[in-house]
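Yeah, one chain of the complex is gone here, protein chain that is, but the others are all in their spots.
Letters A, B and C mark the chains in the order given here, with residues in each chain numbered from 1 onward.
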Amino acid sequence: MKNQFASDNYSGICAEAWQAMAAVNHGYANSYGDDPWTTRACNLIRDFFETDCQVFFVFNGTAANSLALSALCHSYHSIICHEMAHVETDECGATEFFSNGTKILLVPGEHGKVDLKAVEHTVNRRKDIHYPKPKALSITQATELGTVYTPAQLGEVGELCRRLSLRLHMDGARFANALASLQVAPKEITWKAGVDVLTFGGAKNGLALGEAVVFFNKELACEFDYRCKQSGQLASKMRFLSAPWIGLLENGALLRNAAHANHCARLLAEGLKLVPGVELSHPCEANAVFVSMPEPMIRALNERGWYFYTFIGSGHARLMCSWSTTEADVEALLQDVCEVAAAS
Amino acid sequence: MKNQFASDNYSGICAEAWQAMAAVNHGYANSYGDDPWTTRACNLIRDFFETDCQVFFVFNGTAANSLALSALCHSYHSIICHEMAHVETDECGATEFFSNGTKILLVPGEHGKVDLKAVEHTVNRRKDIHYPKPKALSITQATELGTVYTPAQLGEVGELCRRLSLRLHMDGARFANALASLQVAPKEITWKAGVDVLTFGGAKNGLALGEAVVFFNKELACEFDYRCKQSGQLASKMRFLSAPWIGLLENGALLRNAAHANHCARLLAEGLKLVPGVELSHPCEANAVFVSMPEPMIRALNERGWYFYTFIGSGHARLMCSWSTTEADVEALLQDVCEVAAAS
Amino acid sequence: MKNQFASDNYSGICAEAWQAMAAVNHGYANSYGDDPWTTRACNLIRDFFETDCQVFFVFNGTAANSLALSALCHSYHSIICHEMAHVETDECGATEFFSNGTKILLVPGEHGKVDLKAVEHTVNRRKDIHYPKPKALSITQATELGTVYTPAQLGEVGELCRRLSLRLHMDGARFANALASLQVAPKEITWKAGVDVLTFGGAKNGLALGEAVVFFNKELACEFDYRCKQSGQLASKMRFLSAPWIGLLENGALLRNAAHANHCARLLAEGLKLVPGVELSHPCEANAVFVSMPEPMIRALNERGWYFYTFIGSGHARLMCSWSTTEADVEALLQDVCEVAAAS
Partner (left out) sequence: MKNQFASDNYSGICAEAWQAMAAVNHGYANSYGDDPWTTRACNLIRDFFETDCQVFFVFNGTAANSLALSALCHSYHSIICHEMAHVETDECGATEFFSNGTKILLVPGEHGKVDLKAVEHTVNRRKDIHYPKPKALSITQATELGTVYTPAQLGEVGELCRRLSLRLHMDGARFANALASLQVAPKEITWKAGVDVLTFGGAKNGLALGEAVVFFNKELACEFDYRCKQSGQLASKMRFLSAPWIGLLENGALLRNAAHANHCARLLAEGLKLVPGVELSHPCEANAVFVSMPEPMIRALNERGWYFYTFIGSGHARLMCSWSTTEADVEALLQDVCEVAAAS
């Protein structure tokens, strides 16, 4: 239990997803997506976004991001993203691998959001063929640092992309958390803002595995099924990958799960703010809490069994909440933080 | 129900796998395989093969084969396989993609087994740098045509590979079916025969998804975890990919499932042999039955709702049995075949 | 001298190409093609084909073919070519490498020309995503077996490609030889027949190195300069790669060189036909002569110092003539063949 704050992928499968899987586990179904549940899951996602998008289910987020980006770029292009973006820092060169060498260009930006001036500068500083041509911008919603782009900010991002002829990818591993945080219609922060393709995360929202790649720009989805197949991302028994999405979408579990995780994170953030020596590193806008605290406090918490990552600079800790985190879990952690702080 | 003979991946999740998944769906677990169930599943596979092999769980067979082969070859090498092998005919160039251009060289061979003379000829006919250097042989056990290499045949294959300095990959999407057919210890038809790496199939044996890549030649497994990660084949909630293997292996479900599927196929084959106009195309040694029958019979069966593939030459049909096929299903199909044959 | 018949790339640099190189070796020139000679060479090629094509100079034929094909295909596509085509048999998987896994599908065909029925069958036999989608046809003019597609045959090829939505690549490593053989305008056997992109060979026509990639379908040339750069095929001192083309094209050396090589091959073929035991394997239509002769004769010729390839089946020999072959060289070889034949 005490390891749960390390990542929102330490949690299990939520009830709705589990039941949806159980519900399709009978009889025989055509493979590779030619089954009624996959059709239904795709349609639910179209309803969710209120548009006729193209939907593909793949196994994990690294593949979803890499495949989506490979559909936007040639090998001699480049992709711009935040220097803390998952595609840069945690996918072991998958983008470069799937795209056969596409370079990732990094821009800074406060609290994990790309600085638009830096994006523009990156596009304009080199126009010669000796440098990969910027072709796409990838943003993360919610960001790796637990913040959320507002609709207005996304509008500016989209506008910049149109002006610079950049295609726009959104890494939505925690898209549901962003949605629950903003309380807007999904379309407002995706295709209406100019997002061409979204990686729509499932694993961190209660699935065993699986992400949806959602193309709002349907031309870019051309032959994407071949891409999935060739790269080992086409499930034979697709119903077990798609049905859980029915479970998440049919009765609102997706947003409930996300809102709950966000709520727990907020509780945690508010509790931590009160502890002397602990400071929030970034606004808590989704399901992550980033805090700085003294090294001895971190060690003391570790000794009490709490496990979390501190990879973002010495003295910073990332604490993630998930759909299955309980208020009691949060209280237990806060209790120990307070005791440890008092002891030091 | 009448589509089930089209493929053994039309079936669902067997009870043992389902229960194993249910059993791990509680609390929190470290991600990416650093959990007790993944360790246990790996150890069960080591016990199964009676050797200290390296085990990796990936999402599907295309990825398992492609990744395994990419660990054996550089891009300028070539891989030899049977002209009907899955890596050649049904993976959409995945081997070439994962290996960045490795060429597949085809050899013929009766009933889906590689002709060893043809392998040797292929290795020796070109020794110049203008042609990709043969580096690996990939065989399929059970074969795509439903036959099974005997231990003696595998001994010859292994011996040839040693002599020609070829690494040996076994595509075991239906390895359990081969095992159940041969009734030998798993080691006898893998590492003892010189197999370097096995793609050990789970999906066709009752899992929702997931294959194990098993390196008997452990040197070749060096940094294979990085390969999996970079190519989008590392599950975050790994327990749900590995635990079902515990279900398959702990109490013998793997062999039971396979033996049952084989049994149904044999029933079907014996029944079909008696029908005038129907002929077995290949010996029925695992869970596939290949028959030739007149086009009108095929059409008549289709009209009665039976669905199966006839892609291997006009007039040939492939009928697959799975862990969930029942004797009654087989009887129902045979009944209709007989009626259709009588009517023509 | 006696090794010259092994390949038309055993010859040196012709006078016109040499002088053109010498003429640009003074002072300073902008690099990477931004120089007057490169512009002039491109324009001469446009004049040659009587159309506004896009021209790129790269270092060798393997790169020219692979880059051209990579511009026609994605990794999950396939390219159809003759089973004896250079891209299949002599480029060590370069097509697969440059295209990140594009599969080559082989068709047979008499005397090195693709059988159009086989092409159509290959396109139509599989339409599912488990097999790479045919996207391009690559033909070789003159063929690897020394024959030449007639304008009428090319018209049929082009028509088939239009009908099947295949892009059409022509490997013209010996395009000049084909032209000299057919004595038609270059446009008649390229863009008028539907060729999208031509690999226009220079090395075998008297250059030190270098091929031109000529896009008649200019849309496909989009960002091709980036492809060249990224794959290490953009010459810094481009003038030395482009100027020799001025030498070949300005005063007709290209066709003179090719016609001369063809003439020598014809002389050789006619002489060989008269020798008992020697038979032409393919019509001699360009600068290659393929003959079958008894093994002892081949050995005896080797012992007299003659060196040539016999890789196409036991007892077959390929004898190539180049721009620098002399009639005396041909006579000397014929003389020895006659003596050797008489002795056996």
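Basically, a contact is a pair of C-beta atoms (placed from the backbone, for glycine too) under 8 Å apart; a residue touches a chain by one contact, two chains touch by 3 or more.
As the structure is a prediction and not an experimental result, all values here were calculated from the model.
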| item | value |
| --- | --- |
| Neighbouring displayed chains - absent chain, whole complex | A, B, C |
| Residue of C:A118, C:A185 or C:L209 touching the missing chain in the full complex | C:L209 |
| Which of A:T38, A:Q54 or A:N100 contacts the chain that the document leaves out | A:N100 |
| Absent-chain contact - pick from B:S7, B:N25, B:T38 or B:N100 | B:N100 |
| Selected residue (touches chain absent from view) among B:K133, B:K187, B:H263 or B:R304 | B:K133 |
| Contacting the left-out chain in the complete assembly, out of B:D225, B:E250, B:E279 or B:D336 | B:D225 |
| Touch criterion as defined above, residue of A:S11, A:N25 or A:S75 at the omitted chain | A:S75 |
| Residues of chain B in contact with the chain not shown | 32, 74-77, 100-101, 129-130, 132-133, 223, 225-227, 229-230, 234 |
| Touch residues of chain A, complete complex, unshown partner | 75-76, 78, 89-103, 129-132 |
| Positions on chain C contacted by the hidden chain, ascending | 1, 3-4, 6-7, 9-13, 18, 21, 24-31, 58-64, 66-67, 91-94, 97-98, 100, 203, 208-209, 226, 229-237, 240-241, 324 |
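Please note the rule applied: only the chains that are shown with their structure count from here on.
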| item | value |
| --- | --- |
| Chain B and chain C: spacing of chain centres that average the CA atoms, whole Å | 42 |
| Chain A and chain C, separation of their C-alpha mean positions in angstrom | 50 |
| Centre-to-centre distance between chain B and chain A (centres being mean Cα positions), rounded to whole Å | 34 |
| Multi-chain contact residues (two or more partners), chain C | 75-76, 100-101, 129-130, 132 |
